[in-house]
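Every protein chain of the complex appears in place save one, which is left out.
Presenting chain A:
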Amino acid sequence: MSDIYLDNNATTMVSPEVLEEMLPFFSEQFGNPSSLHSFGNKVGFALKKARQQVQALLGAEHDSEIIFTSCGTESDSTAILSALKAQPERKEIITTVVEHPAVLTLCEYLETEGYTVHKLEVDSKGRLDLDQYASLLSDRVAVVSVMWANNESGTIFPVEKMADMANEAGVMFHTDAVQAVGKLPINLQQSNIHMLSLSGHKLHAPKGIGVLYLKRGTRFRPLLRGGHQERGRRAGTENAAAVVGLGKACELAMQHMEFENTTVKAMRDRLEEGILAAVPYSFPTGDTDNRLPNTASIAFEYIEGEAILLLMNKVGIAASSGSACTSGSLEPSHVMRAMGIPYTAAHGTVRFSFSRYNTMEEVERVIAEVPEIVAKLRKLSPYWDGNGPAEDPEQAFAPVYA
């Protein structure tokens, strides 16, 4: 039996069709798209086509609004730093406590440079308070950066509405949409979103390619200056093969949008329902009524996520966890903590994230394996006693912390 990959929010497999499309650009189509001769020219046309494929998936009005970058993180940095450079008189940033490190770490760094960063809090289901948001919008704010969907819980934020509010207040709005693009229908020409980041490897394109969408007319300052590539907005010779691959991946994502929101969603729902029914003291995290169709985040109380992942890996199931130990950081997931999930459960959260390449048969195999793994680890846990948690678990086991 082959291994089961349920970690598609981390990265996805490159689609065979995408790979096939890319291969010629490593060999015969090696020209520099900037060159005048036919070697370069053909590659130039291929990039043009890819740009239009991305444009179509995003519903962007113009293909010139698509800027190819090296990854989602570069797109995020470019967007936020551009907003600050273009409006030097504005020294505030609004973001959320549950952003990806690509945004949060940059914002924390900018705080040391004298900027004020407002981080919107979330409630127990991971939802934002739009009143709090409205109260922070002012002409001191250079940019709002809010993720479209959370990578850990899958919770979707009302970014279109938030962009309207920002636009109304005359504030630039950026969204990190790396988890949303390809999973949710997006129509940017109908929105007030000024900038959007996406990452190729989250939607079956290769790693090392990203996009910054920049709405026409939005003031912009490049991160990389040099050549005239991307109309001077992102210098550096194009990663032609990856750009072509991303274009194809966007076309395929468009074709599979309904599949993603029906069949993939049904697999996710079955997995969650099956596991919650079979494993006591487990619960889903995030806003289960309003989340990505492919993501389930389940907290298994009284055990730790890395241990769960290692045992799952042993039986050929790949997922990921918000536990401190899997990341090398010291805190359990900032997303779980922000939602107020207790330590003993936050450590045991496991994220299962699907793609269109998963099958219902795989789902049933996972449902069959997980309860035993959880039971095995609970047997080792000091918070667990026989068939249930120790009576008053926090009292029964109160270690000296050092």
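Convention: a residue touches a chain if its C-beta (ideal position, glycine included) is under 8 Å from a C-beta of that chain, and two chains touch if they have at least 3 such contacts; residues count from 1.
The rule we apply is simple: contacts and distances are computed from a predicted model.
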Omitted chain, identified by the protein name its UniProt record gives, among "Protein ImuA", "NADH-quinone oxidoreductase subunit H", "Nitrogen fixation protein NifU" or "VWFA domain-containing protein": "Nitrogen fixation protein NifU"
Contact residue for the chain not shown (choose from A:I4, A:A307, A:M339 or A:I367): A:A307
Residue among A:G182, A:G200 or A:P332 that touches the chain left out of view: A:P332
Sole contact to the chain not displayed, among A:N151, A:S197, A:S353 or A:S381: A:S381
Where the unshown chain meets chain A, residue by residue: 302-307, 310-311, 313-314, 323-326, 328-332, 343-344, 347, 379-384, 397-402
